[in-house]
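Note that one protein chain is taken out, while the other chains of the complex remain in position.
This part shows chain A:
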Amino acid sequence: MLNLEKLINYRVMKYLENNQMYGTLNTFENETSLTRLTNNQRIERYNLVELILFDPQKLLDPQFYFNSYQSLKNWINTSLKLFQDELRVLLYPIFLHCYFDLIEKQKNERALEFFHKFKHDHLEKFPTELGLLQSITTKRQMETNNFATTTRSKKFNIILSSHSFELYFTFLQEMELDLLNKITYKYLNIRVISSNELRRYKIVDDNDETEGEKLALMTGETFEEIFSINSQKIEWGLLKNCIEDRVNEKRERELFEKKERILAITRKRKRTKAKQFVFQEPLNRTNSLIPAPKLTIQENNRRIEELSLSIDAGENNLPSICMFTLFNSQNKVNSVDISKDSRYITIGCSDSSVRYWDLTKQLEKKKSKKTNKKPDFSKVMHGHQGEVYSVKISPLNHSFVSVSQDGTARLWSFETDHCLSIYNGHNFPIWDVDFSPFGYYFVTGSMDKTAMLWSTDSERPHRLFVGHLSDVDCVKFHPNSNYVATGSSDRTVRLWSLSDGKCVRIFADMKGHKSGITSLAFSPDGQLLASGDEDGVICLWDIGKSMRIRKFNSHDNYITCMDFSVLNGNILASGSVDNTVKIWNVELARKNPIDIQRSKILKHKFQNVLLKTFPTKNTPVLHLGFSMRNILHASGVMTSDIPNNQEF
């Protein structure tokens, strides 16, 4: 570390050098026995500590913040178009930290002035954040606010190409903007990548229908950490001997036998031996990493039977949609779930009750044609002490789990109509729950920024997934039940391994989601993950390669639910509060974007990923799920503008 005197001497030398007073400089050098620093050395010496030591008075002057930010903005606006997009990302974090610095230094009035002078640069992209920022005016408020503390304690991740990074640093040096230097050093993680890598990013971006602006992201990890997490190997394949394989085997065997029967006649004459049917299991099948009770043989057979009856959905074969519209339930029903065999419908209500209908009983009633026509009342069960935000039926079809505002999850039985157990663990409202595809385990996501893994027979959580910087809004089990995906309000999606509870993927992209994640879905083969956000944008991620392959952008409001079609997963259905169900062509989106770039004809076809839109009558879609036979179940709450005052 250099002492203060030396630093001053360096400054004087630089001053002399800049003003081309070389004679004086030489004598000064001789007298102080210091040598001139080269440019590179200077960058090295630019340490935060030195800076503060050097000119503390200057940093205290609020006007300095104004000037620094203004000059950075001007410089970016006048720089080459090629680099403008990359460099503009820097503005928002620097704006934030300038403002927070000013408040920390108790210059409240100046801070507000700063905010109002420069807020228009960011108002479009971050309306909610700026709204909150505007109201934070004292240091004490800053300390209590979640948003402020996370931005101060975590670093923004920004990708810059090597050239623009050099430009930025020489700019800082030339203009002597020590302040920006300090902020960059303290609050930003800048990752410099080569132009080759950047090109790869660009190819992915070019396939998007809408060119979005890049945004700085915050995940809490450095780039190196994210890279090492994302480059871990993931066994995303389905389990060995899984139902899907059995169904495929059954279908192939039938085809084979048909062929054999035709060939048999000719073979008799030639007297050749008949071939044996061999089913080749796909290579990527894995073992289960967590102990779990196995499915019973009956259950297994039932599923295989149901699945083999399914019709493949695809571009030319759009699915049928059965819509369950809920009436008298505006502002009352928060969540709906329909079981895969379409037997039960459960709803979670805002009056803290859960209700369900058994559809088979209703069918029986209709068949028997009783004269006294009573309306079909649902079974009502009470227990929660707050609004129920999500319900999920167990894949084994004998119970369902509900999560509520009171921070508990409850397991309810269809057979006894009673609460079976209560799971206490979260301290804040729980937003979402999802069952493992084999039952037994379930995962909850809460407002306390964590997700928890539970099993139905234990009162305590088995795993705690910590890492998100904001609420965990949605959770989803991977089809092989070894992983869990969580989506959060911090605009990132994470994938966690159940065996060790560690984060194995962070899906955060500068051009990905621009608002909180509201819904998640895995493709049935486990390769793709779809995530929907508050703006109605859906991103498709490749889990193995840990990159974004496609962005769907057509919904007007936030997405409530998504699901892939069973078996082949060629179709993604998404539902939103904008009263529509949309069907997307995943088969096309799955093709390698780089290949498509090469042939223009294919690219033209690539545009039509949206297969169809189905509007509903004033019914926001709350739940979407493909049944085992590939019929899409949708459900929503009929709404009207006329308020209903009656509480139930």
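Throughout what follows, a residue touches a chain if its C-beta (ideal position, glycine included) is under 8 Å from a C-beta of that chain, and two chains touch if they have at least 3 such contacts; residues count from 1.
The rule we apply is simple: contacts and distances are computed from a predicted model.
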item: The complex's invisible chain, by UniProt name, from "Vacuolar fusion protein CCZ1 homolog", "Transcription initiation factor tfiid subunit 6", "Large ribosomal subunit protein mL53" or "Beta-adaptin-like protein"; value: "Transcription initiation factor tfiid subunit 6"
item: Which residue of A:Glu387, A:Asp542 or A:Glu587 touches the chain not shown here; value: A:Glu387
item: Residue among A:Ile8, A:Leu309, A:Cys322 or A:Val466 that touches the chain left out of view; value: A:Cys322
item: Residue in contact with the excluded chain [from A:Thr150, A:Ser378, A:Ser413 or A:Asn553]; value: A:Ser378
item: Among A:Ser68, A:Thr151, A:Ser335 or A:Ser531, residue touching the chain not depicted; value: A:Ser335
item: Touch list for chain A against the chain that is not drawn; value: 128, 131-132, 134-138, 141, 145, 316-335, 345, 347, 349-350, 355, 357, 375-378, 386-387, 389, 405, 428-429, 431, 447, 471, 473, 489, 518, 534, 557-558, 560, 577, 581, 583, 611-612, 614-617, 620, 622, 632, 634-635, 637, 643-648
